[in-house]
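Only one structure is covered here, and it is reproduced in the block below.
Removed from the display is one protein chain of the complex; every other protein chain stays in position.
Chain naming follows the written order as A, B and C, and within any one chain the residues start at number 1.
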Amino acid sequence: MPEIPFSEIPMSEGTIDSAAGWWRTSIIDIHPGSIRVRGYAIEELIGTIGFPDMVWLMLRGELPTPAQGRLLGAALVAAVDHGPQAPSIATARMAATCGVGLNNAMASGINALGDVHGGAGQQCMDLYAAVAARMTEGMSMAGAAENEIAARLERREHIPGFGHRFHPVDPRAGRLLALVEAAKGEGAVTGEAAAIGRAVEDALTARKGKRLPMNIDGATAVVFAELGFPSGLGRGLFVLSRSVGIMAHAWEQSQQGGRIKGPMPPSIPYRYDGASPRPVPAEFPGDGA
Amino acid sequence: MPEIPFSEIPMSEGTIDSAAGWWRTSIIDIHPGSIRVRGYAIEELIGTIGFPDMVWLMLRGELPTPAQGRLLGAALVAAVDHGPQAPSIATARMAATCGVGLNNAMASGINALGDVHGGAGQQCMDLYAAVAARMTEGMSMAGAAENEIAARLERREHIPGFGHRFHPVDPRAGRLLALVEAAKGEGAVTGEAAAIGRAVEDALTARKGKRLPMNIDGATAVVFAELGFPSGLGRGLFVLSRSVGIMAHAWEQSQQGGRIKGPMPPSIPYRYDGASPRPVPAEFPGDGA
Amino acid sequence: MPEIPFSEIPMSEGTIDSAAGWWRTSIIDIHPGSIRVRGYAIEELIGTIGFPDMVWLMLRGELPTPAQGRLLGAALVAAVDHGPQAPSIATARMAATCGVGLNNAMASGINALGDVHGGAGQQCMDLYAAVAARMTEGMSMAGAAENEIAARLERREHIPGFGHRFHPVDPRAGRLLALVEAAKGEGAVTGEAAAIGRAVEDALTARKGKRLPMNIDGATAVVFAELGFPSGLGRGLFVLSRSVGIMAHAWEQSQQGGRIKGPMPPSIPYRYDGASPRPVPAEFPGDGA
Partner (left out) sequence: MPEIPFSEIPMSEGTIDSAAGWWRTSIIDIHPGSIRVRGYAIEELIGTIGFPDMVWLMLRGELPTPAQGRLLGAALVAAVDHGPQAPSIATARMAATCGVGLNNAMASGINALGDVHGGAGQQCMDLYAAVAARMTEGMSMAGAAENEIAARLERREHIPGFGHRFHPVDPRAGRLLALVEAAKGEGAVTGEAAAIGRAVEDALTARKGKRLPMNIDGATAVVFAELGFPSGLGRGLFVLSRSVGIMAHAWEQSQQGGRIKGPMPPSIPYRYDGASPRPVPAEFPGDGA
């Protein structure tokens, strides 16, 4: 029987009898002529619920209310793209000139949405949750936000979701917060995450002496938290949204043509700052030739 | 100046002056406080158009009509998942147990949606286009479909988009065709691709002596063709849709736990059918030790 | 000028004048007719140094001694493969049946070598370094190993690099340690990492009451540490080595044929344990059709 070292072995084992349980899922059940997603017949879902509703159903197990589905859709619309200088987009555009499929170009772009490039929304959801946790200990929201921010700044940690390099106000953030407010009016969300987000912004402003307004990551974090998503899925939802931009840019690049497009025009050389020319030491005998 | 061999060089060169044109796009324009997608201010799009409308705008440059947006959304809902035994889904689930981010697990799954696993819809759109091209030469739709199918079968080519292993009828296909019919009633589509699809099904049935009903690939190909997408984007739209299933399964697996989950339970050994045990030839001196 | 939100912006900015410094490297310098790696002319390196020597030069900036190069090569040989049930290998094999290029199949497999699947060697190098750090505080090697292991076990942490599920002794580990011993005799390495590795094994044995012998991750960690690689490159070297297995298996699968090969035979169904069949709620109007 094949063996697998500690670093390569699954935690649990099955037997031939239980092989069918090696892959188990609550998401989809398929029989001849029948495909059910979370219990619903696929043909009843198609054309009946919206795409964001389907995203919700797949990830959460239940359908959202129409208002929840609309709010999720708005956040998915908001984060699709921020231009070809983002490494995820640039990667997909370059890949599109290298002779790979559109799926491969998209995969390469998505693969770059790591903790630093794609993780700020998830981290911001964790920040809001940390403030909420302090509140359950009896602290006021403002106090909880101040203490959480103070603790993070003392640890010299980055505060995700706030501040912007050039935008005085991120046009996406205000719009998303207005939609959350409207959804709260409809009873679709409680508005607590939005309130925490504003409290964090105030606490940051007080500490920094200037306003660091909520950015797209902070605002989508509000939406996803209001809708009850765990922070790990906040990351996934951002990836799904940005996938649209990645696809659009990869496609646009493929229509523009070009082969093996590098990151900068060849007329802009890179800088070499390494060793000066030198011969290979004599101890390597060159026995190849 | 760095040089690049033929296999590694961009086709066109720029100069420092034209460096800004190395990356050019019609998709998005960004200025301080302003993000415009295809000319529209992002804050006007968020909460106003649906996510499928945004997908359309990003890919096509113009907004769809609401009816077109709904039909696109229906196709995106239809193709999200077909269970954990598909290699794309299994790959993402396995990756989720290997200590990578959700974006990396999604990328690995998406990367597998190649010509064979993710390309049938694109290929089927090309098939419909080939039938349409024969029609522009004055042939009837039925005749064009018959000739195209006959030519492909003679070349022993696979006919994408039709036939199913177990499903007597793919429940997704009929529903999508009904939606196209309804959209035709609204004037949102012409219905020509749907008619071609049915003609191809008839031609196949006549040649095979049994009905090979349209499957999900054939039906989404109808929808995307009706909506005017080029076939290459048909591939991308399938990838976007299936990304939802890939994310949901990777997330579910991460919640189930497990480390370095292999394709089958360890109790099911793989079969080795290679060389018998043998010593390393003496000509390799083992100078390492 | 395009703007980039905090989560998407490079830390440092350049100007047109300094654009050439945006990409800077000490690795390679290229001029018409000239390619120099770390100062050496490529044509002097080809056929003169071995491939592991080149790996070392690229990563470290200087050539290894021949004995160092041989030891590195031995570790690269050791970790190439552990069978098709490892998710990295299975992923590449499945991808090879999905209509993507060999490079894409390799990328998908390599992408799965995350912290859990590919990180044990790196983590074990960090463990050895932690023991060495305790020694610089005046502690004996045995004491340092015992304290480090005790501290980790108290924190319920996994101890990387030791123990094996079935192998009484990992045949790769003993051989690699013997090569380190021989290299120490030649003066190529000090042997300290090997000694620490054995001390960790002893400390683990004492705590567990049974021997948990060093496995491939623990042994390659010894080799890479003896050779002075930082732990992050230990990860990279494992990836390079396993890439060979990933390529070989993807290629073998492509020669075996098969289309869209799933993780288990279709005759083994997966288990659905989700919601029972149910209709879509009436609040979704089905306005698509």
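Just so we're on the same page, a residue touches a chain if its C-beta (ideal position, glycine included) is under 8 Å from a C-beta of that chain, and two chains touch if they have at least 3 such contacts.
These numbers come from a predicted model, not from an experiment.
One of A:M58, A:L71 or A:V244 touches the chain omitted from the figure, and that residue is A:L71. Within the complete assembly, B:S26 is the residue of B:S26, B:T190 or B:Q255 that touches the hidden chain.
From the options B:G138, B:G187, B:G209 or B:P281, the residue with contact to the chain not on display is B:P281.
Only one residue from A:P84, A:G197 or A:G236 touches the chain missing from this view: A:P84.
The missing chain lies against subunit B, touching residues 1-9, 19-30, 36, 38-41, 44-49, 53, 61, 63, 65-66, 82-83, 85-86, 100-101, 103-104, 107, 111, 116-117, 120-121, 160, 162-167, 170, 215-217, 263-264, 268-281, 283-286, 288-289.
Touching the omitted chain from subunit C are residues 1-2, 4, 7-16, 18-19, 22-28, 30, 32-35, 37, 41-43, 45-47, 49-52, 54-55, 58-59, 70, 73-74, 76-78, 80-85, 90, 93, 97, 101-104, 106-108, 110-115, 118-119, 166-169, 171-172, 174-176, 178-179, 232-233, 235-236, 239-240, 243-245, 247-252, 254, 256-262, 264-270.
Residues of subunit A in contact with the chain left out of this view: 1-3, 16, 19, 30-32, 70-71, 73-74, 83-88, 90-91, 94-95, 97-100, 104, 107-108, 111-119, 175, 178-179, 182, 259-264, 266, 270, 287-289.
Everything that follows uses one rule, which is that only the chains that are shown with their structure count from here on.
By the residue-number overlap criterion, the interface of subunit A with subunit B counts as same, with over half of its numbers used by both chains. Spacing of subunit A relative to subunit C, judged by their CA centroids, is 25 angstrom. Computed from the mean C-alpha positions, the centre of subunit A lies at a distance of 21 Å from the centre of subunit B.
Counting only residues that touch two or more partner chains, subunit B has 1-2, 16, 19, 30, 32, 70, 73-74, 83-85, 90, 97, 104, 107-108, 111-115, 118-119, 175, 178-179, 259-262, 264, 266, 270.
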